[in-house]
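The complex appears here minus one protein chain, its other protein chains still in place.
Naming follows writing order (A, B and C), and every chain is counted from residue 1.
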Amino acid sequence: MDADLARAWVAAVATSVTEHAAELTDLDAAIGDGDHGVNLRRGFDAVVVALAGFEADTAGAVLTKTGTTLVSKVGGASGPLYGSLFRALGKSLPGEVDAVAFGDGLRAGLDAIVRLGKAAPGDKTMVDALTPAVDAFAAAAPAGFAAAARAASAAAAEGATATTPLQARKGRASYLGERSAGHQDPGATSTALVFAALAAVADA
Amino acid sequence: MDADLARAWVAAVATSVTEHAAELTDLDAAIGDGDHGVNLRRGFDAVVVALAGFEADTAGAVLTKTGTTLVSKVGGASGPLYGSLFRALGKSLPGEVDAVAFGDGLRAGLDAIVRLGKAAPGDKTMVDALTPAVDAFAAAAPAGFAAAARAASAAAAEGATATTPLQARKGRASYLGERSAGHQDPGATSTALVFAALAAVADA
Amino acid sequence: MKKFINDPDDVVREALAGMAAAHPELRVDLDEQIIVRADAPRRGKVGLVSGGGSGHEPLHGGFVGLGMLDAACPGEIFTSPVPDQILAATRAVDGGAGVVHIVKNYTGDVMNFELAAEDAETTVESVLVDDDVAVDGSTWTAGRRGTGATLLVEKIAGALAEEGAPLAAVAAVARDVNERSASFAIALTSGTTPAAGKPGFDLPEDEIEVGVGIHGEPGRAREKLRPARDLAARIVEPILAAKPLEPGSQVIVLVNGLGGTPLLELYVMFNDISRLLADAGVRVVRSLVGNYVTSLDMAGISLTVCRVDDELLRLWDAPVRTPGLRWGA
Partner (left out) sequence: MKKFINDPDDVVREALAGMAAAHPELRVDLDEQIIVRADAPRRGKVGLVSGGGSGHEPLHGGFVGLGMLDAACPGEIFTSPVPDQILAATRAVDGGAGVVHIVKNYTGDVMNFELAAEDAETTVESVLVDDDVAVDGSTWTAGRRGTGATLLVEKIAGALAEEGAPLAAVAAVARDVNERSASFAIALTSGTTPAAGKPGFDLPEDEIEVGVGIHGEPGRAREKLRPARDLAARIVEPILAAKPLEPGSQVIVLVNGLGGTPLLELYVMFNDISRLLADAGVRVVRSLVGNYVTSLDMAGISLTVCRVDDELLRLWDAPVRTPGLRWGA
């Protein structure tokens, strides 16, 4: 991944998040406070603006900037979490980024999210989509970036769907206790969008 | 009319007002503040209680007590108005009350309402039902009390219906301007109930 | 209808009992249904009594205390109090210097206060509040309604009474404040009285009632919902038309929620309203934003603008200690 591909990815996420904002917000209204779509749209809109005026030669710089911008524009739970993901990913990337290095970077991102949010798989959070995505990317990395991105995207989508029956143990949804079961987690859903965007730009 | 008939009348009004409370309140909700039925029910309930413990030999005393109780229990516009009607009526009645004397008493009641509320016929108030009722009672008084009461009741009902197309110039409904037209006035409607009750007990 | 009540018929009495429990610094007489300052009557002080239907809280009971009302008599919901209550309140605050009745201009309020004043054992000055410029004041109506300005009248007259001014002066300043005030209101939804159990009127999702009062009644006209800045203009215009203000005029502004409007939205409206007033060259010297003169749970807003001079401003700033309005004490 080079700086242009990183920009393309982030732009694709921005588009996707805008398209799915209402859906994410509805999911969040069911078991949270109904702002997840609005939060991410606001954040990625700001990222697009920030990157437009930002000179960068490397994917790492682009993604670090993306993370920093998310942290300072989103707020809520998803701001620091997605912000940390992109920041840790960006910071961990070397000058030249191949699939394996990117896979390592994703794992650094996952670690950052878990450090901050202390969620474990099964807690019904974005971690439930991110963890299998990171694993799938690493496993498929030898087959090349595009293949790894496709695998990660499929795994994230599956992970998101699998949150539906779970009872939440982290975030706002946990306040609902048993009533949180039966709804797909908004953050896991947006994580699937992030990897779908990655697969799309990697294929192009 | 003797004390017993006066009591019967007031009791019949109380029953009727309770039965029609929702209807009166709905009429008032359309062009006022939605409390006319509640106000009158509260008032006549209190009158029933007050009269139960009240020794009185004359219709005049019963009706004066009715008026005083209404004034101190109803509030709003209808409290002082109906209170004054019954108070003035009661006070004006001699010991022996025939139809003519009662007709004079009703006129005294109408005068009291007009003195207090300053409404003219056509202003879309209870005066629009009361005025024709008082006139009809006086006109039919030579035919006896029951006949006069029947005539008054018919005239009051007609007067109430006739308020529908009018634009209100007094009371809350006047705030609506032209929008007050097309609704029957709640106070005129309750006045029709008062005379219907009179006709019913006079006939019995 | 969902409400935190036990029985629609008991709401006012139970709320009064709640006020008694919450405000031991006030004297609440549950039999007479009045709320009185603990230190009333004060010898030589003009007593200030107001009241009206319930459902407008904190008006009036929440405005009893130092520097404002001496007593309030809450009627049933949207129903003026009865003369007995008003008389009891008048007696309770009569310190020998006379009593001012602050009466919102509604047929029922006017008549009940009039009957009470006739029977009062002290000199009573009745002051009519009729600030709502949505209603034309001609003889074609019952006259302008008393709404938001009531708060200003009670605060400023209360401050003057607190200073020991005589009856005529207190009544005069109350009338002056009313004369200088204009209000106008818009509703997004109707409120629901416990007795009716359903909204007073139904409004489609994209329509509003313009020129409403504070009793759940429909307004002067039904219009389309528009952005806050347009609604602000819709409110400011009739106010400035009815009581024109010279550029440079000093005003106190009350941006008042009708009960169901979040404070956040009131501040959005204040932002647009204050800009419009500034454009008109008017100087907002004091402002109050909140739910003060309400109509149960109606989602709506009213604006009251009162032109003041330095003396009125001084009285506005004077200490007040009531459940609903408090500063300097």
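Please note the rule applied: a contact is a pair of C-beta atoms (placed from the backbone, for glycine too) under 8 Å apart; a residue touches a chain by one contact, two chains touch by 3 or more.
Note that the coordinates shown come from a computational prediction; the quantities given were computed from them, not determined experimentally.
The missing chain, though absent from the view, touches A, C when the full complex is examined.
Considering C:Pro83, C:Gly148, C:Gly219 or C:Gly259, the position touching the chain not shown turns out to be C:Gly259 (whole complex). When the missing chain is restored to the complex, the residue among C:Ala17, C:Ala38 or C:Ala168 that touches it is C:Ala17.
Screening A:Leu116, A:Ala139 or A:Ala181 for touch with the missing chain picks out A:Leu116. Listed for subunit A, the residues touching the missing chain in the whole complex are 25, 29, 31-35, 38-39, 42, 71-81, 116-117, 169-172, 174-177, 179. Taking the complete complex into account, residues 1-7, 11-12, 14-19, 21-22, 54-55, 57-58, 62, 77, 188-189, 191, 203, 205-206, 208, 225, 227-229, 231, 255, 259-272, 274-275, 284, 287, 289, 291, 294, 296-297, 299, 301, 321, 323, 326-329 of subunit C touch the chain not shown.
The rule is simple: only the chains that are shown with their structure count from here on.
Separating the centre of subunit B from that of subunit C, both taken as means of CA atoms, is a distance of 32 Å.
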